[in-house]
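A single protein chain has been removed from this complex, and every other one stays in its place.
By written order: A, B, C and D. Residues from 1 in each chain.
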Amino acid sequence: LTGCGNSTSSNNNSGSSNNAAAGKPVNGGTLTMADTTKWEDMFIPYLNDASPTFAMWELSFEPLMSYDKNLNLTPNIAKSWSYSKNKKTLTIKLDPNAKWSDGKPITSDDVLLFMNFIASPAYNKTFQGDYGYMVQPVVGSADVMSGKAKSFADTGGFKKISNTEFQLNFTNVDAAVLAADVSSYTPLPSHILGKIPFSQWQNMSFDKVPTVVDGAFIPKKVNGQSSITYDANPNYLHGKPHIAHVQLKYVSEDVLPSLIENGQIDMNIEGNNLDTNSFVKMEKDSNLSTEAQPAMSYGYVGMKLNESKFKSVKLRQAMNYAVDKQAIIQGVYKGLGKPAYGPLPYFDWAAAQPSDGMNTYSYNPTKAKQLLNEAGFTIPKGQKYRIDPATGKTAKYTLVYSSGSAEVQSICTAVAQNLQAVGLDVQLGTPLDFNVMLTKLENNSPGLDMFFLANGVGTDPDPRGTWGSNDPQNFGRWVNAKNDALIAETYSAKAFNKTYRKQAFIKWQLNVNQQVPQLFLYDRDDTWAYNKNVHIPASSWIPGGYTGIQNWWISQ
Amino acid sequence: MAESLLSIRDLRTYFISKDAEVRAVDGIDIDVKKGQIVCIVGESGSGKSMTSLSIMRLVPQPRGKIVSGEVVLDGKDLLTLTETQMTAVRGNDISMIFQEPMTALNPVLTIGDQITEVLHRHQRLSKREALKRAVEVLNVVGVPRAEQIVHEYPHQLSGGLRQRVMIAMAMVCEPKLLIADEPTTALDVTIQAQVLELMHKMREDFGTAIILITHDLGVVAEMADHVVVMYAGQVVESVNADELFDEPLHPYTKGLLQSIPSIDEEKDVLYSIPGTVPDAANFPKGCRFAERCPIAQPSCFEKMPALREVRNGHHVRCDLVE
Amino acid sequence: MAVNVSVSKDKEKVVQGRKTKSPNRLAFERFMHNKLAVASVIILVLIALMSICAPLLTHQSAWQTSLLQTDLPPSIHHLLGTDDEGIDLFARDVYGGRADLLIGFVDTIIIMAIGIILGGLAGYYGGWVDAVIMRACDFMFNFPFILLIIVIVAIFNVSNIWLLILVIAFTSWPGITRLVRGLFLSIRESEYVLAAQISGANVWRIIFRHLLPNSLGPLVVNATLLMAGMIGAEAALAVVGFGVKPPSPSWGNVLSGALNFLTLQTEPWVWIPPAALITLTILCINFIGDGLRDAFDPSFVK
Amino acid sequence: MSENLLEVTNLKKYFPINAGLMKRTVGHVKAVDGVSFTVAPGETLGIVGESGCGKSTTGRMIMRVMDSTEGRIIFDGQDITKLKGRGLRNIRTKFQMVFQDPYASLNPKMTIREVIAEPLLVNQVASGKQVVDRVAHLLETVGLRPDDMLRYPHEFSGGQRQRVGIARALALNPKMIVADEAVSALDVSIQSQVLNLMVDLKKEFNLSYIFISHNLAVVRHISDRVGVMYLGQMVEVSPKSDLYENPLHPYTIALLSAAPEAKRKEKRERIILQGDVPSPANPPKGCPFHTRCPRVMDVCRIQRPELREIRPGHFAACHLH
């Protein structure tokens, strides 16, 4: 693999086209990608929590481990790992070939720097950082987070064994911590960043144009929030990418499809950049390739289960039957998705299937009405809506959603209309700004009985944070002892056995599926469209996105 | 007798629009001799200003049109000149001053600029020379501090001074004819006396003939050699000034003279001409004054009388006058 | 209509009707001679009728989503196809005028009322009343009006069309207020106002019988400009998502739903009708304004 | 008790001039600077003077549409200087005004009837049919046809409009009319019509006029007594024949000689004053006229002459006398 993109394309023109015709990768070329939301020009991983910013630095930084199609862990910078007997110590060996772009090796210190940063008060308070939970299971996390200790090396949480080997000590036995947290640790170049206080990181020139990275592409020039130019990293762990340059541009959602169609942009970078309508049209364009992959989130309508109106399980089941999820997927997402009936996406290794006893709650208004009748929700003669037996008044609910998305709007309208059809008086509330809505849910503010949200699912199915009775993101405030016990089983000591863990997950899902604390709607797809000249091996596509960008190539 | 300078024959200026034809000037004849002061008097709307603008060929566009007639200045008919030839006449052979010295000067140019641009246009003087000449002329018209005033703007001057500047501007090329359209109406009596005095002086110094438009018979008495009385777009009487006051012939002129109160004597009741001027868009068929005329005969309403020379140099547009 | 005035018995009893056209009546007649303006009035009335009588023109709902019927091309059933929520676009276009005309009309009335009262007081009284009101106007002028609406709508979460109308009115009154003040200030100096004061007329009589009727021309002309501006503003706000809250139909909302360049290219039936309706409405209002100006100010001849 | 209808004593009006950084008042335009005169019932006082000398301002202060800075106005035995509100409204019916511009003084959007009826209606002296009758009567009085009352001002000529203005002033049966340049804007032939009308009305209704004009001939024709103003001050007041035949103040003399007379007989010796009227914002010390006076003396530059009765009924403010 020699020469840079320019010379390849000009000197070996015939050769490269031969290669292209043969489907063999050629080197060189520029891949122009676009995002439709602005990023912050902050290249330090996790410094900013916005997804476009992630998309931007993920080209340049690598986590310890990565995933395959079924979300199983695979080695990346970490070559291997093992647990101690008591399951409280994890030893990780780094790949000795893993190097920073300046040729320096990636070391244990680089991982420690990341951990200290993510736990530092500067990160959590000044930057309102979002990922402190990643290091919380590690011994001494509370001290580091409060500023009492400077480093996990001092608290005994982190033990450096060699430049390429270290140990992590955990407070509790937890089967999920590796996949859910440690796998995402993203080493930071301590030889560059080590001496600079965390509080200054966001003001450094480094984050404008970082010089040293370990990912496939090195950012070379940042033009504010408009565009970024990257060069291929010759020292990339998985080999120097075929593509010589990547250019990332910001364009608005309205023009992106047209720009991809006329070749000004090669590809969208995030899976939610394209609106479904445009995507469907682009699928028919012979100059473009398209790709749909399940998104790492599912849409649902939550209910305030701490309020008496939703106490009845039959009511909740009836709601799940009453909504035509397939219609939503067809109408809003043009078929790009699947109906949801449980908390884990269907493609997850731990997802419970109908064969495991999951009820799919496929659209059945008759069944819904029957369930409602059984639960005592009856319709008085000549009325449209049912009476809530608990209050004796009309069963009336307000459904709130966040403003700004026409799709969410359509979905909620459809849900409300479906539920009205079975006699439940569901009315749409005023659309709220997303953060305002979250705050209201957070504070258990009155006035929102039901709410539409999309729930992100991690690459590890660990349900904590969202599903536990006291979890901060349990917005529906579903308190269920059986559920808590089933969740605890999924990270118990026994769960270090993957088969056991899967069974634990299935049991948990069956309970959720029966209790239906939410009105599950859909698992939707993320979509990409790209120029035919861009060649992306099928193996690059995984749920939630792509990997292996070093294998992509561009024909002229 | 001095030779003729300007002679206007059957001049007609109309305002033509879709639904009306306003006959502002409707067939007038005026003669001006070299160095003579001819006053045009008449009521508001009688066509005095339009006559003067027609001579200059500056009738308001787009509706005003000189329909017919000739305006002969020194043997050439101005109405047949091209626009370029006409610009050479304006400001050079004929110049003009207007009623409102407030608005007739450009507020954003200095006095000097406005005077020198005439010199530059007609005499091709250099900037320096032109300015020198401007100061000279300002001195002649009695503007104090002329050297400073050329660098000042119109709003810094009083009304009387502005009118002097206007006169200086008009006289700077020593034109053969000066048309002054109510030059003193906006001024106070004491200032008016100054300006009238100045115009006399101009005539003496430069031998300029003056057409002085006014509706004030006092000014006429003060200034005129010859008087033209206009009524409804026409000349009704044209006469030597002395004769006008001694022996007016047209009933309108007579009425006009009788209806003015006097400073010197007391009249118990003023004579007054009944009625009002006819609408210029809708003139009656016969004599235009017939409706208000105390001696009108039925024939007056039928036939338009012609402007006749009743005595030597005394023209009247009335059939009843002997 | 001619008022019969009986004067002392032996005089003529009935006033001749011939020459009694009021200046406003004359202006109206001049207006009626302006073909373009009259045609605009007719078109505008038709557009208004269309949105008011929308239920007669289509039996489709302009609100009801139907997710199995999204993005259909035009057909007999859906004359202009459906949008991405499966709502009939023809119905949305037809009903959409209601919001736009409501905003245009009501806001114009509110703003004119505020402007006439505040501007009237400022222009009539002068002095500190004038100073206070004019400073308030200057103050409002420091915030570009669309921007201010956006900020207010965003932070106070305005979602009701009537509140939106109020917000628009709140941000847009200073222009007319200044105009009215200027007009009043100049008319106040005229001798007939002085005459009325000497007759003993009070403020309100002077404002409503003298100042206002004589500012009618410029006011009416500016009211039309304002109304055109409001309809344009509705569309502009809709484009950035701060207009009438969807799914309520408004032309701006329909148009903003189509502001995607693939749609613009491939589905002209989605965006051309609302764009054309907005433009046509504004154009008609502007032509009417032009006509009114010529009618009220005949010296402004063509 | 005086038998005067109007007594004006030491009337002053200063308009502030604001300038400088903070728009402070840096001086005053002394538009009217201590004017005194009286008007008897049925008498016409003419006020002449050059533009800007304060004639209109005086008239407006008397009409109480402008507050005076100083001085007293007594009308019909009542001090109206500071009168406001209802009291003012009541007394106002007794003095009215006729304006200069026949085009600007009638509301173009009102019919003649509405124009003339306005004083009747707002003062509630008549209603309904009474109003119509009164308007018709007034129109006849000023020489217009009553059936014109439904027409609008734009359909009338200048002279006719001025008649309407006079009819409006007469509507409330006033005792006094202030006519500010009431005929200046009219053509000579029309002017005499209006002047005659005013003279007739004065006799018919025993009116007093304050007749403001810059036209000396017109003032002479209509007035009983004449006051000459210069730079905010009354420099001479006298019965008219005395004033016109034997003027005392040099300014009056100059004014009379400068006025052109429509006669050719004898060419009078004219006194042409030099220079302009000084600005009332910065009036000269001493006698206001000393800067242009052909007979200026040293005392004139220092001391302001008082208005003194030089001959019976003939007052002048001049050190010469």
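Methods note: contacts are C-beta pairs under 8 Å (C-beta built on N, C-alpha and C of every residue); 3 or more make two chains touch, one makes a residue touch a chain.
Everything that follows uses one rule, which is that contacts and distances are computed from a predicted model.
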{"item": "UniProt protein name of the chain not shown, from \"ABC transporter permease\", \"Quinol oxidase subunit 1\", \"Acyl-CoA dehydrogenase\" or \"C-deglycosylation enzyme beta subunit\"", "value": "\"ABC transporter permease\""}
{"item": "Residue among A:Y250, A:Y321, A:F377 or A:W478 touching the omitted chain", "value": "A:Y250"}
{"item": "Contact partner of the left-out chain, one of B:R23, B:K48, B:R90 or B:H215", "value": "B:R90"}
{"item": "Where the unshown chain meets subunit B, residue by residue", "value": "56, 58, 60, 62, 83-84, 87-92, 95-96, 98, 100, 103-109, 117-118, 121-122, 153, 155-156, 166, 169"}
{"item": "Where the missing chain touches subunit A, by residue", "value": "38, 40, 42, 47-50, 124-125, 127-128, 130, 132-133, 202, 221, 223-229, 247, 249-252, 254-255, 258-259, 262, 264, 404, 433, 435-436, 438-439, 441-442, 472-473"}
{"item": "Touch list for subunit C against the chain that is not drawn", "value": "135, 138-139, 141-144, 146-147, 150-157, 228, 232, 235-236, 239-242, 259, 261, 264-265, 275, 278-279, 282-283, 286-287, 290, 302"}
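Here, only the chains that are shown with their structure count from here on.
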{"item": "Centrality ranking, top chain (CA atoms only)", "value": "C"}
{"item": "Pair joined by the larger number of C-beta contacts - C-D, B-D", "value": "B-D"}
{"item": "Subunit C-subunit D separation of Cα centroids, rounded to whole Å", "value": "47"}
{"item": "Inter-centroid spacing, subunit D versus subunit B (mean Cα positions, whole Å)", "value": "32"}
{"item": "Between subunit B and subunit A, distance of the C-alpha-averaged centres to the nearest whole Å", "value": "91"}
{"item": "Residues of subunit A whose C-beta touches two or more other chains", "value": "none"}
{"item": "Per-residue multi-chain contacts in subunit B, two or more chains", "value": "none"}
{"item": "Subunit A - residues contacting subunit C, complex", "value": "253-255, 257-258, 261, 275, 277-278, 281-282, 324, 327-328, 330-332, 403-404, 406-407, 409-410, 413-414, 417, 430-433, 436"}
{"item": "Residue ranges of subunit C in contact with subunit A within the complex", "value": "64-71, 84-86, 154, 157, 159, 241, 245-247, 257, 259-263, 265-266"}
{"item": "Subunit B-facing residues of subunit D, complex", "value": "50-51, 157-160, 187-193, 195-196, 199, 214, 216-218, 220-222, 241, 244, 254-256, 258-264, 270, 272-274, 276-277"}
